[in-house]
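Note that one protein chain of the assembly has been removed; the remaining protein chains are unaltered in position.
Here is chain A:
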Amino acid sequence: MIPGLGALTQDTLWCFSQLKGTVEIGATEADIISTVEFNHTGELLATGDKGGRVVIFQREQESKNQVHRRGEYNVYSTFQSHEPEFDYLKSLEIEEKINKIRWLPQQNAAYFLLSTNDKTVKLWKVSERDKRPEGYNLKDEEGRLRDPATITTLRVPVLRPMDLMVEATPRRVFANAHTYHINSISVNSDYETYMSADDLRINLWNFEITNQSFNIVDIKPANMEELTEVITAAEFHPHHCNTFVYSSSKGTIRLCDMRASALCDRHTKFFEEPEDPSNRSFFSEIISSISDVKFSHSGRYIMTRDYLTVKVWDLNMENRPIETYQVHDYLRSKLCSLYENDCIFDKFECVWNGSDSVIMTGSYNNFFRMFDRNTKRDVTLEASRENSKPRAILKPRKVCVGGKRRKDEISVDSLDFSKKILHTAWHPSENIIAVAATNNLYIFQDKVN
C-alpha cells in the first residue's frame, strides 16, 4: 500500500468506474439494495436487496496491458438468501429483506458470508468448481446407471477441467433466537463466534452450533410501558475478541467486556455527549438516534452516525466525541416536513477508509459525503447517471442554504428526498468505493495518474 493512499488530499479525484442495475424507472421494490459489503481483501463485493437476494461481484485480475484501468467488478455469484415468511403464531410478516451481510475471513478456497433478515441469520458458502470427475464405472457420462453385466473392464475416474461454476450453499441457519428485528451482525476476531443484535437483545453464536445461542445483552424492561430506548447497532472490536459496542436510539454507545460477566447488561464504558438543555426540542431525541456504529480498523476509535452528523469517539474518552462532522445541517430547518414524510427516521450508515484517515456517509439527492480527518477537508459527491461515463471525474456538489444560489449549486428545497444513499462500502486497502443508490450500485475509484 502506497503511503498516503487513502488520504483525501486535494489531489484525490474520484472517478466513475462502474454502474450496476437497470435504468428503467419501473424498478420493483425488491431491487432496492439494502446492504453493501467488501470482503477482507476487497476481492469480493456483496450486495443484499429487499427481495432477499444476494449478488456477489469479483474483481477481475488486473492485466498488464491495461495499466490505467484498475480491476473491474463482475458478477461472481447470485442466490436467493432469504424468502418471505409469515409467523402465524404472532401474526407477523417476516420480510425477506437482507439487513446485513458480513464476510468471514478467508481460511480456505471457499468464501463464507453471513446474511441476515429480520429474524434469521444464515451462513453461506460460496465455492468454485472447475473440475469434474469423468470415467465412472457404474454410471455413463449422462449419469444414467450402466448395466453391471455390460461392464468388462475397470477404469479409474479422472478429474477433467470444466467451465467454472460458482455455487452458493447455505451451511448453517441460525433461527428462532430473536423476538425483535435483527439490525446488526458482527463476526468476532476469534473467527469462532459472531453476534446478532435486535432492538432489545444481543445474542452470541458459535458458527458450528445453530440450536443455541447465548444472550449477552438484554435491555428489555420488565414493563414494556417503561421502554425508553432500543439497540440500533452493534459491532465487535476488530482485535479484542472480548469487547463489543452497541449504540442506542438515545444517542449513546455502550462498550462491553464479555470477560466481566455472562450477561453484559452493565457496560464497561458509556459514551454520551452532554446536551445543552436549552437546545432541546421535540426532534432532539429522534435526530440523536444512532443509526450506525463502526470501529476504526485500528480499534482505537468508533464512529457513529446520527441523523445530521457523523462523530468519531476515542475509546479512552467517554464524555464527548473527539470529532463531529456535519453531514447536512441545512436539514435542521426542514425537520417538520422530514418528520411528516418519515425521512427523519432514515438509517444512514458510515464507513472508514482502509487507513482510518477518511470517513464517508450518505445523504439525500444521491449525494454522499467524505471527511478527511487529517486535513479537515470534506467533499460532497453525487451518484448520478449523468456522471456515468467511464473514468469521468466526479465534480464536487454544493447545497445552497439561502440567499443567492450559484449556477452549480442546488437549493435545499430542490433536493430529492426519495433518492437516499443509506449504504456505502470502502475497499479495505484501496480507494475504491461502492455506493448503493436505491436499486443501482455505483463503483467509484480514485483517478490513477
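The rule is simple: a contact is a pair of C-beta atoms (placed from the backbone, for glycine too) under 8 Å apart; a residue touches a chain by one contact, two chains touch by 3 or more; residues count from 1.
Just so it is clear, contacts and distances are computed from a predicted model.
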| item | value |
| --- | --- |
| Name per UniProt, for the chain absent here [options: "TELO2-interacting protein 1 homolog", "Trafficking protein particle complex subunit 2-like protein", "Origin recognition complex subunit 5" or "cAMP-regulated phosphoprotein 19"] | "cAMP-regulated phosphoprotein 19" |
| Sole residue of A:S91, A:N211 or A:N316 that reaches the chain not shown, by the stated touch rule | A:S91 |
| Which of A:R332, A:R377, A:R405 or A:K419 contacts the chain that the document leaves out | A:R332 |
| Where the missing chain touches chain A, by residue | 20-22, 27, 30-31, 33, 47, 49, 51-53, 55, 75, 78, 80, 83-84, 86, 88, 90-96, 118, 180-181, 199-200, 224-230, 249, 279-286, 332-336, 339-340, 439, 441 |
